[in-house]
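Every protein chain of the complex appears in place save one, which is left out.
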Amino acid sequence: MNHFRMEILVKPRPGLLDPQGKAIHHALRSLGWSDTQDVRVGKAIYIDLEAEDSDTALQTAQAMCRKILANPVTEDFEVSIVENTERITA
Amino acid sequence: MNHFRMEILVKPRPGLLDPQGKAIHHALRSLGWSDTQDVRVGKAIYIDLEAEDSDTALQTAQAMCRKILANPVTEDFEVSIVENTERITA
Amino acid sequence: MRVGVVTFPGSNCDYDLYKAAQQIGAKVEFIWHRQKNLDGYDALMLPGGFSYGDYLRAGAIARISPVMEDIIGFAENGGPVLGICNGFQILCEAGLLPGSLVRNASLRFESKDIHVLVEQTDTPFTSEYQKGQILRMPIAHGEGNYEADDQLLEELEAEGRVVFRYVSSDGELSEEANPNGSKNSIAGLSNKSGNVLGMMPHPERAMEEILGSIDGVGVFLSLATNLSTVVL
Partner (left out) sequence: MSAGESASVTIPLVPPRTGDPEITSELVADHGLSDDEYERICRIMGRIPTFTELGVFSAMWSEHCGYKNSKRLLQLLPTEAPWVIQGPGENAGVIDIGDGYALAFKIESHNHPSAVEPYQGAATGVGGILRDVFTMGARPIAILDSLRFGDLDSARVRYLFGGVVSGVGDYGNCVGVPNIGGEVAFDRGYEGNPIVNAMCLGLMKKEDLITASASGVGNTLMAVGARTGRDGIHGATFASEELSEESEESSRPQVQVGDPFTEKLLLEASLELISSGSITGIQDMGAAGITSSAAEMAGRAGNGVEIDVARVPVREPDMTPYEILLSESQERMLVVATKGYEGEVHRILEKWELEAEEIGEVTADGRFRVLEDGAVVADMPALPLTDGCPTYEREGIEADEVRELREMDLAEHLIPEGDLTKAFLLLLASPNVASKRWIYHQYDTTVRTSTAVRPGGDSGVIRIRGTEKAIAATTDCNGRFVYLDPRQGAMIAVAEAARNLVCSGAIPTAITNNLNFGNPLKQHIYYQFREAVLGMADACKAFETPVTGGNVSFYNETDGLAIYPTPVIGMVGIIENVSHISPQSFQSEGDDIVLLGENTAEIGGAEYLYVTAGLVAGFPPRVDLTHERQLQRAVLTMIQEKELRSAHDCSEGGLACTLAECALGDGEAPFGVNVVLDDALPPVATLFAESQGRIVVSCAPDRTENVIRLAMDHGVPARKIGTVGGREESFHVTAVSGQIETDLTSLHQAYFGALPAIMNTPVSSEK
């Protein structure tokens, strides 16, 4: 088994209102960053898991997204591997 | 001026409590993903901005993080450019 | 005694706080978050609610409001500042109080009556209570889980800055009595000099029998007593 750290980025679907992004945009502008055009806020989820290989790891993470991590109606997700270490067995 | 889309990942500091990560971890395990070892949840913030060049864009985003986007007591951040388009001037 | 209640966009306990301060005889005024110059106020209060929707982190955007600079100045000059709920969160974000308030351990908004133990009576907001007194009042928040590293916690405890701690109705510390997972069951906290107090529970909602408790009156009464001795 290998150890993987997965990075899962969950973002609001384009076109949907993003109140968080709107409020942050407003704040950035009032701090003087007037060249800011748009802000969208999503989640970054890091999961450490064990899997046979990277394909399995990716598939597992995707299944997790569909089942629980992302809201299929309002969010899109992206999955990638940020770390892959062979497990040291004692 | 160039147009940049910045990706800003804000994560809870290692060692600090992450109630959301803990809850997701618990849920994943009870859904049968028992090979999951750790879950951390942060924010993914996407900011569209105009800047001279990519260095300026990165610096701006970092300044935003220090000023407001991340809480220095509990969070770390990472900044990168995910899109860079030259602006078409009319 | 002139008390200012600061309204940020999204504050929703400003009126409640106004009424509570008025009940103990204070002259109360609302301060809009863009106001500069806070001359003439004897105490400032930051109310609960959802300033800027708490959309980034609770209190993070309110912290950059124009009024905050003067509030920080006021506090540094020893002026009494009380932050309740969102007000507490803003004080932490602004650095007037250490640590931060993160999502409740349950991940749910928690709204119910809780009990706190009064541990410090040498602040301008708690002098009318007895040490060891148990108070009952409502909480209503989603991010009240007090988070600090071990070093800071040690410091806070050593300096006696934990003013209120969550306990059961008979004064016991326990996991069930801690409604949000706060480190060391911290419900309320003061700055080093004691003039700034942040707390998650709502004393302004425990001011009349008809509301279920009058245990919050002491907070406002303490302030009135302290200010009248200072001013007169």
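Read from first to last, the chains carry the letters A, B and C; within each, the first residue is number 1.
Rule of thumb we're sticking to: a contact is a pair of C-beta atoms (placed from the backbone, for glycine too) under 8 Å apart; a residue touches a chain by one contact, two chains touch by 3 or more.
Since the model is a prediction, treat every value here as computed from it, not as a measurement.
**Student:** Specify the shown partners of the omitted chain in the complete complex.
**Tutor:** Looking at the entire complex, the absent chain's contacts are A, B, C.
**Student:** Pick out which of C:Leu101, C:Leu156, C:Met207 or C:Leu227 touches the chain that's been left out of the picture.
**Tutor:** Only one listed residue reaches the unshown chain, and that is C:Met207.
**Student:** In terms of residues, what is the contact footprint of the unshown chain on chain C?
**Tutor:** So the residues of chain C touching the missing chain come out as 9-10, 12-13, 15-16, 19-20, 48-50, 52-55, 108-112, 138, 140, 142, 169, 202, 204-205, 207-208, 210-211.
**Student:** Take the complete complex as the reference. Which residues in chain B touch the chain that isn't displayed?
**Tutor:** Within chain B, the residues touching the omitted chain are 27, 30-31.
**Student:** Contacts of chain A with the missing chain: which residues?
**Tutor:** 12-19, 22-23, 26, 66-68, 71-74
In the analysis below, only the chains that are shown with their structure count from here on.
**Student:** Could you state the distance in Å from the CA-based centre of chain A to that of chain C?
**Tutor:** 35
**Student:** Which whole number of Å gives the spacing of the CA centres of chain A and chain B?
**Tutor:** The computed centroid separation for chain A versus chain B comes out at 9 Å.
**Student:** Find the geometric centre of each of chain B and chain C from their Cα atoms only, then give the gap between the two centres in Å, rounded to an integer.
**Tutor:** Measuring from centre to centre gives 31 Å for this pair.
**Student:** Mark out which residues of chain A touch at least two other chains, giving numbers and ranges.
**Tutor:** Each of 24, 27, 31, 41 in chain A touches at least two other chains.
**Student:** Can you list the chain C residues in contact with two or more other chains?
**Tutor:** If we look for residues of chain C contacting two or more partner chains, we find 56, 61, 64.
**Student:** Across the complex, what residues on chain B touch chain C?
**Tutor:** 15-17, 19-20, 22-23, 67-69, 71, 73-74
**Student:** Applying the document's contact rule, which stretches of chain A touch chain B when the two form their complex?
**Tutor:** Going through chain A, the ones touching chain B are 1, 3, 9-11, 21, 24, 27-28, 31, 33, 35-51, 60, 64, 67-69.
**Student:** Can you tell me which positions in chain C touch chain A when the two form their complex?
**Tutor:** Residue positions touching the partner: 52-53, 55-56, 61, 64.
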